[in-house]
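Everything below concerns the one structure shown next.
All protein chains but one are shown in place.
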Amino acid sequence: MPPKPQSPTTSVRVVTLTIDDIDVGAREDETLLQVAAENGVRIPSLCHLDGLGEWGGCRLCLVEVEGSSKLLSACSTHVAEGMCVRTDSEKLRRYRKTIVELLFAERNHVCSVCVSNGHCELQDLATECGVDHVRVPYRNDVFHVDSSHDLFRVDHNRCVLCTRCVRVCDEIEGAHTWDVMGRGAGCRVITDLNQPWGESDTCTSCGKCVQVCPTGALVRKGTAVGEMEKTPDFLPYLTQMRGEV
Amino acid sequence: MQLDDLKARADELRSEAARSHRIRVCLAASCQSSGAGEVCEGFERAVESAGRGDDVEVRRVGCLGLCSAGPLVAVDGRNAAFSELYRHVGPDDVEGLLDSVEGEPVEQLRCPTDVPFFQRQHKVVLENSGLVDPDRIEDYIAQDGYQALVRAVTEMTPEDVLREVQTSGLRGRGGAGYPAGLKWSTVAKAVESPKYVICNGDEGDPGAFMDRAVLESDPHRVLEGMALAAYAVGASRGFVYVRAEYPLAVERLERAIRQATKEGFLGHGVCASPFDFTIELRMGAGAFVCGEETALMASIEGLRGQPRPRPPYPAESGLWGGPTLINNVETLANVPPVVRNGGEWFASIGTPDSTGTKVFALAGRVENTGLVEVPMGITLREIVEEVGGGVPDGRAFKAVQTGGPSGGCIPVELTETSVEYDTLRAVGSIMGSGGMIVMDETSCMVDVARYFMEFCMTESCGKCIPCRAGTVQLHDLLVKIADRRATSADLALLEELCEVVQMTSLCGLGQTAPNPVQSTLRYFRHEYEERLVETPPGEFLVPLDVVDT
Partner (left out) sequence: MKVAVKRVSPPSDDKRWKLVDVTMRRNGYSAHALIETLHVVQNSFGYLDGRAMRYVARSLRIPLSRVYGVATFYHLFSLEPTGEHTCVVCTGTACYIKGAPDLIDAVEDQYDVSIGGTTADGRLSLLSARCLGACGLAPAVVVDGEIRGRQTSEALLQEIGEATCNSTT
């Protein structure tokens, strides 16, 4: 592989911008999502998780930036001097709500029989975005449940393809057991060569993927409805101590 | 190597070629599939058995343009005494055509070239197509090839080259029409190194084969364009990314790269200057989304071809994080003439905002299907009715589709629209990469929209939710409408989903996927509405009692 480009070592500048009419200061290398969070402005997001590399796939953190004809994802957009950002508008609310509805219709998210019921980020997003019913038809496709692992289970019916499991396994654990196969609606998370999780040679059974999964797709076995609580808070500390991100 | 040496060599090659008669056989994909290979071998055998190898040259050339009349053969007299084009040539016609080099044309096979199909065209990108043997670098040199590159590295600074491209007003021919000069200068200004130049040959629009024709007919032109780009922006490594579905283009490019390296136009110290530039070939593997810049770079890196959010743009952080210039085949094929003849010459063709020419692949319900290169500013009607010869079988011309799955359908009433980036956008379509599909009265617009949505749905990479899940829902709604099972509520949902997918998708594929639906809704709404029903058949809607609490 060719050598990485050398970035000139310059000191990080501080810029000022406005987010929802609030004047804020930020380091130039921060993203809009980070700066908004620091200043108490909540932007909904799903694939983003503090401590992991950005993916930019869920499109829930889209914001309006003055001077840009397109909506920009706050997780991947860096701040700039004089930027004028709007994180909440009638249009953005409508888009976010529709995206969450599309997710609910895509696979079989039946909350009442889910071990993550009550501790689910997708469920919380639905509440936050004001989803009262799903306007698009449910797809009702049947997805596989894999219980072959001693400790954990993957239920593809509840997977939102945020790839947090893929990233944590690659970036933090270094095993890269998980990846995504197929394309479009046929995408699915897989372990190794799409073999049962329990037969994976590379899985270290560390359980990080389970902790970062936002829904009931990856869960600890032996939990009953509503019992699966997750604690992904270890991540930022872990990445900081490893001095990576 | 000096420019004068190259010019002298070109003159010598030209006068040598003029000494013999020439039979040019089109071996581009379309003619080849109608049997041109057999015809060509027939000529070679006939010339040999007649012992005329010295005064008749059989040349295997690229696209001669009028694909629907293939196999096409052109016969040139010695010293350019005459040039005749023949159509639908079969192996039995070989003897007669070989005799015609003496000047007596074979009337029944003659393809008149004084018709609008040929007269209205203006060839810049395709100037050598059908003239040169793509496998021989000498043929390209004889057409003044590589002179722009040699002049650039020996007499011009990178800034000079950049200035010519900026003056030319050349805009990206891949679809969006981003000014090439602006893109180049951003990469040129980037301080990080190494930098890369990528030629995007992942032509994926169904119904478009312009880049294929350029790569198969005149590959050296693209390599020269890439080298000029690399010199201007300061890159030393380049990649050509070609669809694996184009094996002939891959084969010819590989050979062209070898030849150009051997002749010193590529490699270490281009033309004995301090400028180094190598080109590697990368094959796609069947993914439309890889036409998107960031997805294409992921694919070159050996990954799933999934796009990533921009900014950062490839010009700042592209391949392996280095500043990267990505242009499509046709854009780069325009560069050698721009540098050779000057930016102002190029800017004088076309219109002030859309300079130069555009190659279109004309197909569908039209008399003359094939590849046409027309000056920007020509109207759609002129292309379809004059160049294309109109709609056959006495049917009525209904609409023309440009831009493939990212474009729209323009109704016959608006075909006086001129072909420019901004005017096409104003009528709800885009210039696109150059697919132009003509539709007649029998084409159902709901079905056309459904066809393109199915395309986008199966080509969606699956990374972002709106495109992955939204195109599936849109496709289902279109099927429902086409099958007369949909209600007005479904149509309203269709329109709303179109907006969400367009506004929130990650990359161009999703953002433009609703275009075919929106443009057909804009101009042919009645075709949707007349398929709606009050209550879906077979479904009984029992209204639920609403209890006020």
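First chain written, first letter: the chains are A and B, and each begins at residue 1.
Convention: a contact is a pair of C-beta atoms (placed from the backbone, for glycine too) under 8 Å apart; a residue touches a chain by one contact, two chains touch by 3 or more.
None of the values given here were measured: they were computed from a predicted structure.
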{"item": "Chains shown that the absent chain touches, full complex", "value": "A, B"}
{"item": "Option from B:Arg173, B:Arg365 or B:Arg381 whose C-beta touches the chain left out", "value": "B:Arg365"}
{"item": "Given B:Gly96, B:Gly207 or B:Gly342, the one touching the chain that is not displayed", "value": "B:Gly207"}
{"item": "Candidate in contact with the missing chain, chosen from B:Ser30, B:Ser100 or B:Gln121", "value": "B:Ser30"}
{"item": "Candidate in contact with the missing chain, chosen from B:Thr331, B:Thr357 or B:Gln401", "value": "B:Gln401"}
{"item": "Residues from subunit A at the interface with the omitted partner, ascending", "value": "1, 170, 175-183, 190-194, 202"}
{"item": "Residue ranges of subunit B at the interface with the undisplayed chain", "value": "29-30, 32-34, 67-68, 70, 204-209, 212, 244-246, 282-288, 299-306, 361, 363-365, 369-370, 401, 404, 435, 437, 439, 443, 448, 451, 455, 461"}
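Rule of thumb we're sticking to: only the chains that are shown with their structure count from here on.
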{"item": "Subunit A and subunit B: spacing of chain centres that average the CA atoms, whole Å", "value": "38"}
{"item": "Touching residues on subunit B, where the partner in the complex is subunit A", "value": "191-194, 237, 287, 304, 308-309, 311, 320-323, 457-466, 468-473, 476, 493, 496-497, 500, 503-506, 511"}
{"item": "Subunit A residues within the subunit B interface of the complex", "value": "1-8, 54-59, 62, 70-73, 76-78, 91, 94-95, 98-99, 102-103, 105-106, 135-137, 139, 160-161, 180, 182-187"}
